[in-house]
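Of the protein chains in this complex, one is absent; all others appear in place.
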Amino acid sequence: MMNFELHKRKILTFILLLAFVWSLLPVDWDKGLLHAGGLAMAGQIFEAALHPDFSPDMIMLALESAWITLAYATAGMSLALVLAFFLGLLASGILAPGNKSRRWLKRIFRGVLSFMRAIHELVWALIFVASFGLTPYAAIFALAIPYGGMLGRIFAEMLEDVPAEPIQALKMTGASAWQCIFYGYLPIVRAGIISYSMYRFECSVRSSAIMSFIGLGGLGYQIQLSLDDLAYSQMWTFLFFLILLVVIIDGWSTLLRRRLGS
Amino acid sequence: MAQETMIELNRISKHYGRKIALSSLSFVINKGEHVAVIGPSGAGKTSMLNILASMLPADDGEILVDGKPLDSYCDRKSRAQKIGMVRQQFDLVPQLAVIHNVLAGRLSDWSLWKSVLSLLIPQDKGRAIEALDRVGLSDKVFERTSSLSGGEQQRVALARLLVQDPEIILADEPVASLDPARAEDILKMLTRIAAEENQTLVASLHSVDYALKYFSRVIALKDGKLFFDRPVSEVSDTLLAELYSLEGNSQK
Partner (left out) sequence: MRKMNFVTLSMMLFFLLFIGSWYFVIVAENASLSELFTEKNASHAAEFFKGLIGVGEDNNAFLSKTSWKQALGLTRETLQMSMMAIGFSTIVMFLTVIPAARNVADGTLTLSQKWHSWLSYGLIRASYVVSRAIPELVWAMIVIFIFKPGILPGAIALALHNFGILGKLCAEAIEDSDSRPVRNLAAAGASKTQILLYGVLPAVLPQFLTYILYRWEVIMRTTIVVGMVGAGGLGQQFKLNMSFFHYTEVSLLLVCYLILVFIADFISERSRSFVK
């Protein structure tokens, strides 16, 4: 038994390796994997990274697109936070009066949250566009749902990890359930929530960029256009702006996390 | 002098699964009394206080508080006016400013709206500052609670009790995690406040010395039963030795 415990990791690693080998089987390795001229194309694309198009017009367009991407991401995230707050609160079970109702509440809302995040934002976007047409709201809702699911789950977990003593003490002073939330739960999870939301905010910028795929503007849309025109140096301009945007938000969130000390 | 009964326990029992924590415990505490509850760890002190605070349901028996059954204080406001509690220092929310932890004592009086507003603009600020002044923390009003030392945090908890102003104070080992000097400081303050506000105080303590020094009556529990219940002057060393001895009626 002891032996088995020791080798668990090796066993798992071996299984994962087998799975990887199995995944390679369907690829036809002999018949050439690249398009004719694919290598030359790759050369051109990556060579263009060295001289991106930084003409003033391009920069203006890239700035505008970056703003659109950021705006959709922020709007989506703000909705996601609202969703996560209420669903996470319900899924944590802290509002339930009894043990049995708590179990049910948790089970149901955890299910809801995991369904929300299981489906990729782009799939949500396609569904929304198919059902109410091409509007910015399709992208915003499509971002809000899976991100609400991810944030909500973490929020629920953090709420469940809140130590019992301060909450019991608040109840002893006569605090109601909602007063316990504002005076106990929320202050205790605040730092963790902010850190995690900032990390997700960075991801949401990337997700917002690919909303171009359903036809909305932003950096992704411009990248797609320049790829269609085979204008690789322009594509790299937009890619660099996307990278810059992500790096800025990443830096912001790292600083914030450090200040919050978590 | 006619004495009003404040707390009356009648054959209270509590068990966790097979484990008996309290068996048929009865006693009466009068208004304004300061009672220390002592006994070896596992004797049932915490269980008893939690039952009194209605944080834990009793399995059997009856409790009267101020002449009425404990269950009749079911709405949070009347219970908070009757009974307040301090335990070890983990009762505070470390992330909040000191003043909000103190003002939490007012929550039973406040609407949700007012309590949320208070987190931005402290309400009833005067009362909180007065309470902090009485526990000697008037210079830490807006500090983050987690930045305070253990003894200071316990004083914040006392300030919260002052603001809540219940008729009965239950204290479960309020000084267990403090060094002797801090511990005496807190106990002095606690008994002084209870005397000034004419409150009934029931405190469980780890140390017999503190019980004898700061309280007028001692209730000793052992294995969930009443071992003795007498005024401080009648507590003898032999009784104490027997209370804390390992053999004798130890648990099965």
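Here the chain labels run A and B in written order, and each chain numbers its own residues starting at 1.
Assume contacts are C-beta pairs under 8 Å (C-beta built on N, C-alpha and C of every residue); 3 or more make two chains touch, one makes a residue touch a chain.
Here the structure is a predicted model, which means the values were calculated and not measured.
Q: With touch as defined up top, name the shown chains that contact the chain not shown.
A: The undisplayed chain, in the complete complex, is in contact with A.
Q: Which of these touches the unseen chain: A:Met60, A:Ile108 or A:Ile243?
A: A:Ile243
Q: Looking at A:Ala96, A:Leu126, A:Ala177 or A:Ala231, which residue reaches the missing chain?
A: A:Leu126
Q: Please output the residues of chain A touching the missing chain, sorted low to high.
A: So the residues of chain A touching the missing chain come out as 8-9, 12-13, 16, 19-20, 22-28, 32-35, 38-39, 41-42, 45, 67-68, 70-75, 78, 114-115, 117-120, 122-123, 126-127, 130-133, 135-137, 140, 194, 206-207, 209-210, 213, 220, 223-224, 227, 239, 242-243, 245-247, 252, 255-256, 259-260.
Criterion: only the chains that are shown with their structure count from here on.
Q: Taking the mean of the CA coordinates per chain, how far is chain A from chain B in Å?
A: One centre to the other, that is 47 Å.
Q: Could you list, by residue number, the parts of chain A that touch chain B in their complex?
A: Residue positions touching the partner: 163, 165-166, 168-176, 178-179, 182-184, 187-188, 190-191.
Q: Can you name the residues of chain B that touch chain A in the complex?
A: Within the complex, chain B contacts chain A at residues 53, 55, 76-77, 79-81, 83-85, 87-88, 90-96, 100, 104-110, 112, 115-116, 119, 157, 160, 164.
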